[in-house]
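Omission of a single protein chain aside, the complex is shown with its protein chains in their original locations.
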Amino acid sequence: MKYLIFFLALATQSALAKERVISAGGTLTEIIYALEKQNSLVAVDQSSMYPQQARQLPQVGYYRDLAAEGVLSMRPTTLLALEGAGREQALKQIEATGVKVIHYKKPTSVNELLELIKHLGSDLDANLKAQNLITKIKASLPTKAKTQTHNALFLLSANERGLVAAGQETVPNLLFNYAGITNIAATHTGFKAINSEVLAVNQPDFLVAPAHVVQSLGGKQAFCKQPTLRLLKAAQECQLLVMDSLLSLGMSPRIATAIQALHEYKTRL
Amino acid sequence: MSTLTLNRFNAITLSNPHKWMLLSYGCIFALALLSIGYGAAGWDWRLAIAWLAPEHFSQFDALQINVVTQIRLPRFVLAVMVGLVLAQTGAATQALCRNPLADPSIIGISAGAAMVAVAFIALSAQFNFNAQHYLPYASFLGALSVTSLVYLVSKQQKQININTLILVGVAINALAFAVIGLLSFYADDSALRLINYWTMGSLGGASWDNIKQASPLLLLSLIGLWRLKEPMNLLLIGESQAQYLGVDTSKLKLYVIILVALGVGAVVALTGLIGFVGLVVPHIARLMVGPHLRNMLPLCMLLGVIVLLLSDWLARLVVMPAELPIGIITALLGAPLFIYLIIKNKRDWS
Partner (left out) sequence: MITFNNLNIGFNTHRVLEGISGNIQAGQLVALIGENGAGKSTLLHTLAGMHPFEGDILFNTKPLHSFSKEQLASKRAVMMQSNHVGFDFSVFELIAMGRYPYTESLKTQANKVQKYASIMDLTHYLTRRMSALSGGEQQRVHMARTLAQLDAFTAQTEPKLMLLDEPTSALDMRHQHTLLSCVRTFVEQGNSAIIAIHDLNLASLYATNAILLHNQKVLQSGSINTVLTAQNLQQMYAMKLHVNPHPYNDAPMVFSQRQEFS
């Protein structure tokens, strides 16, 4: 009998000592939802845009510049911080009040993404779910293409001020690699401006752009008709793949979907 | 001295400095209660005193008291010091340049500090070291080196020519922002964000450690410029007259420049760029009690504190629990006010 009472007490204790988690980093938030641990989430940062439910939660600022008092006002037990979260001072203050701050490296490859999921799974006590998610992702990933069959260009912006393309060490570049597509802009690193004349000589087979950029320019046709893209055959024929912004710019558990979209598009060309 | 003046700006200006000073102290007291009591982690004016004797205020838990002593109180102290320094250096720069439209950014100090700091951030990304920790020192060095450069270039035969000073400041501003633009181009995403947030100003980094580190510089600037207020005041009636009245204007100008650079450099290092305070606050003080620094300077400094406390409080409340950069609030408050002041007093600046 007393063991029953003991276990009941223990159960109630753990229910009372509920975890209150704040997530600072869009990638982390997405994985938390994928692991179905969103119930412990009390607040997120501004970059946590996926899934839609995450946007309903209170926001404590952009993950690189968190408001210390804002975070603490949510009375978290844990703060999950993606690499680059700050400011350093604020994190120190938060940790000083007893909040557990866990730092995670930003994933730059699929393997690192799976590592991240594994760590989160263990930190959130969701090892099984994490394992399942990893398996799911691995299974859904197409085999890395052995040969590069097409050229493409990922444009972050295309307007009167010029073109900004994704170079090496970006998520679009990673997606291209997986889908067997050569990145025309691989000559530079990060998101940088690229000379449209250079592109005229080295033409991409098709263009890729994030949805929010295409929308702000008034749709696919309007995007393709931009004067700065005039010299590109791909623009003239409007060979443009519009991708979900978060999916194409951040490492996400839905990465397979992104690669798939690219794969399908190039096959249908 | 109590005076009732029929003034061209307003029908009647109660240019009684004591009255304005008392009013300002009252405002500061009220803002202290408000800003320490009300915030994301607690909404009660009693928090402003509860931290002194937490045992008697059982309605607040340890976390809230902690937030007050570790976050809100340092922020309050920082806002006070920054408000005092920005207002005073603004008034000093206006005396130095004999121009009511001058402020430290005009002679290039803020831009210089920003330029070195941004270069530092970009370098830190390249060579992989932690920028945030050493940033304050980089920014301060930037302020000081630009000031030395500006001083050397503006010197003509042992005298500092004010017009040259302003022109060099304009050039430095242009150079600094060009360099910042160039560096932003080569910076990666994280560095860019840091640059962005840093140029918008924030008191979010306030901590007792920071304040202890920066206090000597801030106090040096505050006390130094305060003690020079009588001779600085004479600069306002013209450099020759100041000289005839016995002021060593070369030395005075040198001291003022150094002290302004110290103060502004330290502030920029702690909080990033906060604009308009040095420009608008002295102007408002002047409208209240006249340009004589004996009356104007103390009031100006108190008004600076009020502006900072109010702006920081609003920055914390408007998008709670997130925060806006304080530079945005001071610009939103300051710019329209400034334009209004210019229009109302167009005849002043002939």
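Labels for the chains are A and B, by order of writing; each one numbers its residues from 1.
Just so it is clear, contacts are C-beta pairs under 8 Å (C-beta built on N, C-alpha and C of every residue); 3 or more make two chains touch, one makes a residue touch a chain.
Small disclaimer: the values here were computed from a predicted structure and weren't measured.
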item: Omitted chain's touching partners, listed by label; value: B
item: Which of B:18, B:98 or B:344 contacts the chain that the document leaves out; value: B:98
item: Chain not shown: contacting residue from B:216, B:238 or B:336; value: B:238
item: Omitted-chain contact residue, chosen from B:44, B:61 or B:230; value: B:230
item: Contacts of subunit B with the absent chain, listed as residue ranges; value: 1, 3-8, 15, 98-100, 230-231, 233-234, 236-238, 240-241, 243-248, 286, 290-292, 348-349
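Note that only the chains that are shown with their structure count from here on.
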item: Residue ranges of subunit B touching subunit A (in the complex, touch as defined); value: 39-42, 63, 66-67, 70-72, 130, 132-133, 185, 188-190, 193-194, 197, 202, 204-205, 207, 210, 316, 319-323
item: Contact set on subunit A toward subunit B in their complex; value: 43, 46, 58-62, 64-65, 67-75, 84, 86-90, 92-93, 96-97, 189-193
